[in-house]
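Only a single protein chain was left out; the remaining protein chains are all shown in position.
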Amino acid sequence: MSTSSDTLSTAPPAVALEGITKRFPGVVANHDIRITVAPGTVHAIVGENGAGKSTLMKILYGMQRPDEGTIRVNGRQVSFKTPSDAIAAGIGMVHQHFMLADNLTVLENIVLGAEPKKAGRLDTGAARARIRQLAEAHGLRVDPDRLVEDLGVGERQRVEILKVLYRGARILILDEPTAVLVPQEVEELFDNLRELKAEGLTVIFISHKLDEVLDIADAITVIRRGTTVASVLPRDVTSRELAELMVGSELPTPETRESTVTDRVVLDVRGLRVTEGDRVVLDDVSFPVHAGEVVGVAGVEGNGQTELIEAIMGLHPLAAGAIELGGEDITAWSTRRRRESGIAYIPEDRHREGLLLEASLWENRVLGHQTRPPARAGIWINRAAARKDTERIVRAYDVRTPGVDTLALALSGGNQQKLIVGREMSGDPKALIAAHPTRGVDVGAQAAIWDHLRDARASGLAVLLISADLDELIGLSDTLYVIYRGRFVARLDPGRVTPEKLGGYMTGAIAEDQA
Amino acid sequence: MKIAGLQRAGLTALGAVAAVLFAFAVSSIAIVAAGASPITALQAMFDFGDVTNAVVNNITTILNRATPLFIAGLAVAIGFRMNLFNIGVEGQYRIAALVAAFVGGQLALPAPLHLTVIIVVAMVAGGLYALIPALLKVYRGVNEVIATIMLNFIAISMAAYLVRGPFAGEREEGVLTTSTPPIPESGMFPNVNWLFTMFGLPAPRGAGLWGFLIVAAVVGVVIWVVLERTRFGFEVKASGLNGTAALASGVNPRTMIISAMVLSGAVAGLIGLPEILGRTGSYGTSFTPGLGFLGIAVALLGRNKPGGIALAALLFGFLDRATTPLQFADIPPSVVSIIQGAIVLMVVIANEVTRRFALRQEERRAAGHASAPAPAGASA
Partner (left out) sequence: MGGVTLLRNKFGKLAISTLAGAMLMAAAACGGSSDSGSSTASPGASGEASQSGSLKVGLAFDVGGRGDKSFNDSAYAGLERAQKELGAEIRDLSPAGDGSNRGELLRQLADAGYNPIVAVGFAYAADVEKVAKEYTDVQFAIVDSASNGPNVTGLLFAEQQGSYLAGVAAALKSKTGHLGFVGGVESDLIKKFEAGFLAGAKATKPDIKIDSKYLTPDGDFSGFKAPDKGKIAAEKMFQDGADIVYHAAGDSGQGVFQAAAAAGEGKWAIGVDADQALTVKDQALSKVIMTSMLKRVDNAVFEYIKAFQGGAKGGSDVVYDLKTEGVGLATTGDHISDIQDKLDEAKQKIISGEITVPDKP
């Protein structure tokens, strides 16, 4: 399957990695990585989480040094000790999580750390002129004087790109840039990248969203288990073939087949209203979730999804409305009582809400279940039973770990998530609140989690699914709502809706409720 | 299956040893600068005397010093385990010691009952005094560090006032110190010199080995069980490691703050009792201050675990005992303080270094496992 790149250019490659190997004690993170990136192209690097992309990028950006192998930039061999060396060589990195100061302006954020000085003072005039010029040259629309906190996600990303360009980068590394964007914003980003390419800049694009990769990349390198397994051109492969290269096996799909929806309402949310100070963040939200039903909620982040979850879990007080579980009013119940009564919860941020990173896996199994068997025995924690049940989860959910005494932080994101899913499925829950259940999870783990959700649905679980992954939402949901500015603006049939149309509702472009 | 845990423990021990060795190296510089010989100093620190009598006396000194420090470390650690910074152990133990000593001095009861009453009063007083910052935090959002520091000032001044005024006992002519009325013999904790004599060793001089050592050991075991084995302990740990996750898991932060703080204060209430029930028989103006603050260092050194705290308290006891022989060896007392400071510093550094190293080891081990083929029988 490996095809050689047919670059016609005679110019030396912008980046050439030869036999890069990086070992950590007992582990080879990268092994004999070979990548050639032609100048003026968008080169995608794809691979599962944990395949070694991060380590590779850290090496290329000077954050780690390879044990073996050479790096050439524009034909010249380099050895980076720190990111500053990489920046000096014209390499810039746009991180997945933006590193911007909210309370500073765009201009201040861009010049931060590289301030132009005039007589010891910040020369805003010169900086503004330079930013304007960069922005126009590359089609990166952004107002230098706005506060970053007022910007949308897409605009923030443009600021990050400008920041890198401002420091003179000619080679840009973008780490999962589309993870946080809605389809329209992705299109804009791709337009920007094409502009950059036209200007002669080189873009290294890391992603596991294969359709996007096929759309934007000029060349693709696939990494699996720490080494480069293939270099292909987008016109030669389908997204399915690419995925199979990544996983090395067959591919999962999120689609659920026949409906298992019953007429028994398990979770009933009525007239929910949540305020934060004077601001209404959630208003007039009502929906039932039936046994065997997956109710999906689509929306751009920050439109009230978090508040909806917190309200249902009892983490956020209600201004109005009621919540019923199996016909019982639970509005006034504590979080603990809700969980004990059968609401399981996969939080949107597993590190913040789902795990004790510095505790062992079995202790994480106990978390949230400390008042219920098998974890509890009177006032005691039943350690033996908790361990045993964790071993069950590790086996059933394929959590890859040396043992149940390993600390949670040692696991990769996918394995952590599988542990959480396994935990929440324990103890026969009636309802499951699942927020971004497969975010930041590799394809293999994603498939496994989807399977588990489907199985649970088939056995009568009521699921509320909140996700930014539209394929996931469309594929898994029986009913799909769109949340926009704290309100449910549409109820859609996931069988007939397209991601584009869904995106239209999510961004407010389509306002009408057509359900 | 518990290899990971064992490995972490081994690393910790290794780090502590390295720290102590390194601290001695650093201290040597100070000793040489003061014009003395590091070898002499080292000999003095480990010189427990030539005769059995002296050895017993020195061991008693260490244990008597370590006992209140161990309790103080436990009190602090209970809060620390859930990121609750009970700086107020200092105030809590002084108030508790004063009240308990005063009450004990007023009563005439049969010995076991008398002792029990004093211990219970101390725990209740300490717990109640710790309840104040807990309530302030839960209902008014006042940071517990600020609240407890302020309450320390109040406690210290209040104790000073009470011991000179309303709670003062009779004072001998010409003596400037005041103290609460003496606790009758029935309220004093008998010494446990039999721990030595049962091995045919001579009994230590003075007030002997304080009997409260036994209580401290029991409290240590109980606290360990509570923290490591119970649901409450689990919730304390969860709250400390990740407050938001604990909240999302149904742990009520208010209940946790109040109960952890009160438990911490109740244990703090015991800190002053070894001295009062073992030696002085009253709370006086020269009552040992600062044990609550030392408890912070002890808890840090012991990594908030009862076993570690016991070792840290013994280290402190060992270092404090060394002050006298070091002075006999012509090492100035200030250099002694430097040696002590250096050791504490190094142990804290070593703790942090080994902790991080252990975590990284673990990440690598797991990473190695994840990149290995999936275990047979695993199914998605």
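Letters A and B name the chains as they come in the text, with residue numbers starting at 1 for each one.
By our rule, a residue touches a chain if its C-beta (ideal position, glycine included) is under 8 Å from a C-beta of that chain, and two chains touch if they have at least 3 such contacts.
Since the structure is predicted, the reported quantities are computational estimates derived from the model, not experimental observations.
Set against the missing chain, the residues B:Leu11, B:Met150 or B:Leu359 yield one that touches it, B:Leu359. Counting the whole complex, the residues of chain B in touch with the unshown chain are 30, 34-35, 44, 47, 49-50, 54, 57, 61, 65, 80, 83, 85, 156-157, 159-161, 163-164, 172-179, 205-207, 240, 275, 279-280, 284-291, 294, 296-297, 300, 320-321, 323-325, 327-335, 337-338, 341-342, 344-345, 348-349, 351-352, 355-356, 359-360, 363.
FYI, only the chains that are shown with their structure count from here on.
Chain A and chain B have Cα centroids lying 45 Å from one another. Partner chain A is touched in their complex by these residues of chain B: 1-5, 229-235, 237-238, 241-242, 244-252, 359, 361-371, 374, 377-380.
Across the complex, chain B is touched by residues 24-29, 50, 225-226, 313, 315, 334-340, 345, 347, 352-360, 363, 366-368, 370-371, 376, 379-381, 383, 387, 395-396, 398, 400-407, 409-412, 415, 444, 447-448, 451 of chain A.
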